[in-house]
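Note that one protein chain of the assembly has been removed; the remaining protein chains are unaltered in position.
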Amino acid sequence: MNLSTRNRISGTVSRLDIGEVMASVTVRLRGGQEMTAAVTRESVEELGLAEGSPVQVLVKSTEVALATGSVDGLSIRNRLPGTVTAVSPGAVMTSVKVAVPGATLTAVVTGDAVTDLGITVGSPVTALVKATEVSLASMR
Amino acid sequence: MNLSTRNRISGTVSRLDIGEVMASVTVRLRGGQEMTAAVTRESVEELGLAEGSPVQVLVKSTEVALATGSVDGLSIRNRLPGTVTAVSPGAVMTSVKVAVPGATLTAVVTGDAVTDLGITVGSPVTALVKATEVSLASMR
Partner (left out) sequence: MNLSTRNRISGTVSRLDIGEVMASVTVRLRGGQEMTAAVTRESVEELGLAEGSPVQVLVKSTEVALATGSVDGLSIRNRLPGTVTAVSPGAVMTSVKVAVPGATLTAVVTGDAVTDLGITVGSPVTALVKATEVSLASMR
């Protein structure tokens, strides 16, 4: 199976909080960062996830936002600092590649946002992903 | 690879519109409905998608909304009419299973919405998914 999902980062489950419907799964990435996925309890059970399980974190590129500067005070759980390596503008949306430790992410944001933030190759940015936008793949 | 993504429906690519950054991929599902995915142009190229390609449509359950009435006049491209087969309430979010032709979908919506709309087992509903929330897996 090949996925259209641009962002796939390998890691290991480091924490699991299980609610009635939703579960929060924290994953330590191979680059040392942590990401949190809010997925259904059902999916955690079906994938047999536990602390130590190897997983891939999956994030669609349209779900990645970018910040320049400090990112304090945000509800957004996942914040991966990195450096812009490519900017490919379209008429409405622009694709931005961000090198983070251990991975390269793709963010698709509006061209307006890229202009407003002055994002170019070499810009330091933080990639932001809401926990509800993160899916997981188990590697069994 | 096993996915946390609850909604996976098999189909065949019926139309492709390729832009500079984004591409719109229309998929005819095995149940006869059509769904549209707005994915990156890059992913279409990498998956080698063309008309006739067998794919799976992937949608995270938190990305599925529900409608109990008419869905005319909505920009949301993907509308799958079906019947509620299960309602599992949590403290904040509620999981709703919807049988549509050829598949069963999972929608995670707020408990408030389920109460307001009076959704129970047997309710006719339309599952709604924005095209930007749809991912694709190629089955090669």
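As written, the chains take the letters A and B, and residue 1 is the first residue of each chain.
Here is the rule we use: contacts are C-beta pairs under 8 Å (C-beta built on N, C-alpha and C of every residue); 3 or more make two chains touch, one makes a residue touch a chain.
If you're wondering where the values come from, they're calculated on a predicted model, not measured in any experiment.
Peer 1: Can you tell me which of B:T5, B:T62 or B:S135 touches the chain that was removed from the display?
Peer 2: B:T62
Peer 1: Out of B:M22, B:M35 or B:V57, which is the one that touches the chain we can't see?
Peer 2: Residue touching the absent chain, from the options given: B:M22.
Peer 1: Tell me which stretches of chain B touch the chain missing from the display.
Peer 2: 17-24, 36, 38, 62-63, 65-70, 72-77, 90-93, 107-110, 112-114, 117, 119, 128, 130-132
Peer 1: Just checking the interface: what residues of chain A touch the absent partner chain?
Peer 2: 17-24, 36, 38, 62-63, 65-77, 90-93, 107-110, 112-114, 116-117, 119, 128, 130-132
In the analysis below, only the chains that are shown with their structure count from here on.
Peer 1: How big is the gap, in whole Å, between where the Cα atoms of chain A centre and where those of chain B centre?
Peer 2: Using C-alpha averages as centres, the distance is 21 Å.
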